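For this view, one protein chain was removed and the others were kept in their places.
And then chain A:
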Amino acid sequence: MNTLDIPFGGRTLTILPSGAVWDRAAGWLCVSDLHLGKSDRVARRLGLMLPPYEVAETLDRLSADIAATGAAVVICLGDSFDDLAASAALEEAALHRLAALQVGRRWIWIEGNHDPGPCGLAGEHVAEWRADGLTFRHIADPRDTGPELSGHYHPKHGIGGGARPCVLFDAARMILPAYGTYTGGMPARGATLSALFPGRSFAVLTGRAPVLTPVTAAPRGRPMRRVG
């Protein structure tokens, strides 16, 4: 697997092509915004019936990352389920796969805005998590001077081509891309994300082999697309 190591919060973190972050020394694997059950929620609320394979697709990638890293701890940074009803409606097969993945390792579910409160699955359900000098939460806290890992915004960035999901970081915080299949993205140079990274920031483009690039200032008034 093509991966990329970057220094963050005094540790060496490995970015995987899927957008997961892996701490080889500590043994944890961190993913964000799985949005499991999104197609079910869309059908329930909008009447659209998207291809119902996104849970399988997301779990396929997660299984592969866990197998490749042999992670002892898996940290899900929130919005793991598209809503609590979606987690309740998750199919047997998906539940079995999740349970199988949890065997033999610690599993931390951090609450997100889509899935506040426990969702009835095995694992530890917390609002925030601290480990190895790092804080893990769903939404970045602008007052926190870090180092902090979060998700929520689904950052995207592109250089010389189309935008790809990216890990966005500076010295204080790191924001992970959405791991779920049918998730949109927010441009790294848009107003919201620029406000969280007032100084110099970097992006690791994912999807293929990870590519590290500085995020240069945005020209004013870029259109935003598919903010999820």
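We take it that a residue touches a chain if its C-beta (ideal position, glycine included) is under 8 Å from a C-beta of that chain, and two chains touch if they have at least 3 such contacts; residues count from 1.
To be clear about the criterion, contacts and distances are computed from a predicted model.
Think of the chain that is not pictured: of "Branched-chain amino acid transport system permease protein", "Spermidine/putrescine-binding periplasmic protein", "ATP-dependent helicase Lhr and Lhr-like helicase" or "Glycolate oxidase iron-sulfur subunit", UniProt labels it "ATP-dependent helicase Lhr and Lhr-like helicase".
Of the candidate positions A:54, A:83 or A:111, contact with the unshown chain belongs to A:54.
When the omitted chain is restored, the residue from A:73, A:126 or A:211 that touches it is A:211. Note that of A:70, A:116, A:133 or A:184, the residue touching the chain absent from this view is A:184. Interface residues of chain A facing the missing partner chain: 6-7, 39-40, 42-44, 46-54, 56-57, 159-161, 181-182, 184, 200, 205, 208-209, 211-214, 216, 219-223, 225-226.
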